[in-house]
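Missing here is one protein chain; the remaining ones are kept as they sit in the complex.
Here is chain A:
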Amino acid sequence: MRQISALFRKELIESWRNFKSMAFLIVFIIIGVLSPFTALIMPDILSMVMEDSGIKADIPESTALDSYTQFFSNMNQMGLAIFVIIFGSILTHEFSRNTLVNLVTKGLKRTNVIVVKSLFLVFLWTLGYVISALVTYVYTLYYWDESANHLVLSFAMTWMYGLFVISLIMLASTFFTTSFIAVLSSVLALVIVMLMASIHPDIAEYLPQYLIGSNIGLLAGEIESGDVLWSSVITGAATLVFFMLAILRFKKVPMN
């Protein structure tokens, strides 16, 4: 336990002193603020553009659903990508700089390395995501004062997908010791799963991507909460399996 707490403290100090966690939190707060704001001003922007083009159309007023649509659109693409870019090298940079050797040769359990790095990423992702989601929620409530169906579940789906991405990165980092290749292989794996969903649409609702593709459908009442059950179970199971595989694989990684 002392090894875990010491290593976790080290991760906190590292991400604070190299400004990574600060940059990440600022970006996520900006996403939280910008999403409802963009939804709010979008009708005005559209009507101005149309007026300039000489097109006459009635632009409907924005709703709370537009605000959440903006949020999920930003978070599921940009937010996750920024998170992966900033923290995707959390394990591989220790390989490239050989900094783990001093600690492992002191009896630091390799399992603890993966556990702590995974916990740290989960902690940061949760912190950043919850702050961002709360900011969007509060602003949406302030501007529109409307409720939405299954809002907590909808938020939880993207959060869960984030955990899946973290587990994938950890696993890839134990196979590829350079950050770029580890991140690239994780992205490739995600793309392959997306392709699988396009080739066989009947399996799409069982895949992790279904979670981040269904936030708005769930809020709009187009699908029911039970419809995301299987993708949630499969994503959760895949996340756990990837974490376990990362631990097992890391025990057998030579350190030069």
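Annotations
The definition used in the following text is that a residue touches a chain if its C-beta (ideal position, glycine included) is under 8 Å from a C-beta of that chain, and two chains touch if they have at least 3 such contacts; residues count from 1.
Definition applied: contacts and distances are computed from a predicted model.
UniProt records the chain missing from this view under the protein name "ABC transporter ATP-binding protein", selected from "Lactate utilization protein", "Thiolase family protein", "OB-fold protein" or "ABC transporter ATP-binding protein". Among A:Gln77, A:Asn98 or A:Ser225, only A:Asn98 touches the chain left out of the display.
Residues of chain A that touch the chain left out of view are 2-3, 5-7, 9-10, 13-14, 17-18, 97-99, 101-110, 251-256.
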